[in-house]
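Subset of chains shown; positions unchanged.
Chain lettering (A and B) follows the sequence in which the chains are written, and residue indices restart at 1 in each chain.
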Amino acid sequence: MIIRKMIKPVYAHCDIPCGIYETDSMRHAAETCLRMIEKIEALGELDSQDKWNNFVRMVDIKEKHAQRVKDEAYILWSDYFKPEHLTRFPQLHDVFWRLAKQASIVKQTVDKAACEQLLHNVTEADTLFTDSKK
Amino acid sequence: MIIRKMIKPVYAHCDIPCGIYETDSMRHAAETCLRMIEKIEALGELDSQDKWNNFVRMVDIKEKHAQRVKDEAYILWSDYFKPEHLTRFPQLHDVFWRLAKQASIVKQTVDKAACEQLLHNVTEADTLFTDSKK
C-alpha cells in the first residue's frame, strides 16, 4: 500500500528521541497494583475514617499504576517495535492488546487473580522484548 | 489458549467506566498539529526573541497534540475495540499501529506532508470506528 511505503523509510529513525526502552517500569507498576490489592484486602472491615482514607488512596494508586502499565506497553508497542519485528513475532499485536485490556480489568476490580494475570501478560511482553534484541 | 479464555468473559464489561468513545478529540489534536506546522513555517526567518519564543511554544504544542492523538488512538484500540471487532476488521491492529507511528513522525519533524498523512490515518481509524457501530 502506498501509505505504508511512504512512511517506511522514516521507521528506521523512529527511535531517535528515546532509544532507551526497558520493561522495568512496566513491571514495577504492575507489582504496585498487586501490592495495592493485597493492602486493600488487608484493611479488613472499613470501620474508621483512617481506613476509608487509605482505601480511597490505594484505589487511586492502583488506578495510576495500571495506567502506567498501559502507557509503558503502548510505548513499547508503537515506538519500539518495528515492522521487521512483526514479521519475526506475528503475535506482537495480540500480546500487547491483551496486556492493555488486562490492565483495564485490574483498574475495574480488586482481584488478586486478575492482577497475577496482568503480571503474566507483562512477562509475555518482556519475553518478546528480550527476544527482539537477540 | 487458556489465558485468553480466562479473561474473555470480562471483555464484555470492559467499557463499564467510560462507554463514551469518540474520534473528535483525536481529529482536533491532529488538526492542531497541522496548524502548528503551518504557523512555524509562517514565522519565516527567526530574527527576534519573540519569534523564537513562539517557535519553542509551537513545537511544544505540536508535541502535546501529537501525543494526544496517540493517547486517543490507544484508548480506542485497547479499550473500545473488542475481539469480536477484530474478527470483522482484521486490519484493526495495523491501522492503529501505523497511526501511532505516524504521530511520532509528526513529533520528530516540521513537515506538512507527514501531518497530512497523519490526518489520513486518523480518517482510516475513524472509518473503522464508525463501521464498528453499524
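Operating definition for what follows: a contact is a pair of C-beta atoms (placed from the backbone, for glycine too) under 8 Å apart; a residue touches a chain by one contact, two chains touch by 3 or more.
Because the structure is predicted, anything quoted here is derived from the model rather than measured.
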item	value
Where 2 copies are displayed, count of copies in the complete assembly	6
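Keep in mind that, in the parts below, only the chains that are shown with their structure count from here on.
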item	value
Between chain A and chain B, centroid-to-centroid distance (C-alpha), Å	19
Complex interface listing, chain A residues touching chain B	3-4, 6-7, 10-11, 13-14, 16-17, 70, 74, 77-79, 93, 97-98, 100-102, 104-105, 107-108, 114, 117, 120-121
